[in-house]
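Working notes, structure below.
In this view, the complex is presented without one of its protein chains, the others remaining in place.
This part shows subunit A:
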């Protein structure tokens, strides 16, 4: 029998089939709820290992088939059978895997011929937070977008496993999810836990249909019906204790379903688990002081049963307290588990935001999803050795004044210890602490723009460097095949660009200043043809490093990286940690800013209008807290959901001699008189995002045109223009600006001339024709009347001429009436 191959014994299969039918009938009659497709207990995550295994399996199967076919061919035709290695074509597997990685199209888990796309993506290296966040991202495959509205909604089973705030907005909203801070994914276990189950009181399912199972509960292991037991709660408790004592693997999930009279045990891979404190074992922490496993690691806590991993099924049976302090209260004994920390239900990006629970969710989403991955920080710790295609580096990155629980917990054992002998943290904050005043400043910071202190920028605030690498390959001169034209690195006089900065070997010297239009790598063929690489029109920089090496295929290649230092200029984008993004609007000199009695001058001035509609009091709280911290205060944590209260912050400020609400009395920098209203000032953590105006500015007067239509090209890289579309044309028409329209659409675009024969009204050509006297001249000539009299030249756009010729090719002739103007 091929049904239920994982079960032996026909009677067992019969029982299982009956069980399935019973479930179906109960669901149909409404006595049992239908399974929810979006509940996490019915979902599994596929990690990299599984995916690779699947892909490899497919390719190996493919290679095997080829091998057997080749063998058979040889056998049938009575040829010599070679040793078996000759038949195995390893390149099928290599090429197949390579193709899967490069295109991202992976084999479908159960449909043989289909592929899932989007499995492979390049990991971003803008800053370390982006890398970490991308590595913790999950993607859900849906065939048809639109219908699956439910899949995009958050489900209660997501709590603590998947961050319910950080998800991209747009077409992937709700489908791409990020793992929560403490979420773990279960892996495959090699051990069989059946003996343990039998130990705890399970009776094995006999292969017959006669034993009465009416009052016994069924036990399922990974969906297989393996046994029954009479006292399920005792059984379950026993198993759980075993797990806490490390006798069962920690990933095993045990669920008792009283309504269906089932016990479900899951041990397969792909479940998302999260750690919770076990209330009854909490006393062990106190007892453990002095023993060898005190504070040593998470693993030891797990082994001793203080923490256990809970999956989505088992979570229903737990009564979890929100925090430790609830355990100590009156109703503390009704809880079985306790959350480690309240902020751990968010993902990595969100839990780093201070006072995130005070902000509007949309702003938290922007910060977590977008700004944190676009911020410029310290992308790598070995920039001197790496040659990335594009990398940014902030000159003076800083740690923010506040701390969150998550940022405190990120650290690895083998990092050198920092101050206070505590573990240092991996730094995921990418920005600097700036003194921010919430004030209007001469109208330059309206509509989300910022005014910055020029002196701070001159001292190096938010200065960053950008490194871009250019790569080039040459054919190997030692290869056996002689190509037509061997290209090699070298300096030749080039017509396409300036070669002043190149050395003799074709590479520029380090710290050469290259502009757009310079040759960056000189390559020439033996025949003298020029294959040099030229800088496009917006690229420039100083040469940082030149590397010459060879790759696996034996070809030589060279990499030249250029470095640009970018001080913030007007138009560069900045953001605070609360989704308040803005563009630099004005650089004000330090002396013109309002100053406090201590002489503190703001670095950034943000417009107060940014706050009412966006509802981010989190930024103001962060500012006030930061002020308190910088004066030596003791409040430091700004973890979401366990933030210090506003009163505490105000007290802290007051204790240090500042106004309770964070206001400052300032004096006008220009006139010196006291400003009558109080200004809110405080240190806030700001990030510089990698959208910079220099990368986006477009300008062109005349430039490259499209060969077919002779109109300007569209790209910025290729020195193109901006489209002046139909609606813009309508606006000019509505203004009555006729000459402007003429200029925009004709003179500056594709003006050209055609000749028209006055007699037959057709378009005349310009050809080379012989003239009396034996010479040939180039001039207009009407082929139809075969004469040159009466030919006039008119100005028309090239597009018109093109249209005329295309219609002509279709068989439609256009004739023109002309009039002298």
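Rule of thumb we're sticking to: a residue touches a chain if its C-beta (ideal position, glycine included) is under 8 Å from a C-beta of that chain, and two chains touch if they have at least 3 such contacts; residues count from 1.
We take it that contacts and distances are computed from a predicted model.
Only one of "ubiquitinyl hydrolase 1", "Large ribosomal subunit protein mL44", "DNA-directed RNA polymerase" or "triacylglycerol lipase" fits the UniProt record of the hidden chain, and that name is "DNA-directed RNA polymerase".
Remark: the omitted chain is touched by one listed residue; of A:220, A:542, A:557 or A:746 this is A:746. Of the listed positions A:21, A:282, A:793 or A:807, the one in contact with the omitted chain in the full complex is A:807.
The chain not shown here touches subunit A at positions 729-731, 733-739, 741-742, 745-746, 751, 795-797, 799-800, 803, 807, 810-813.
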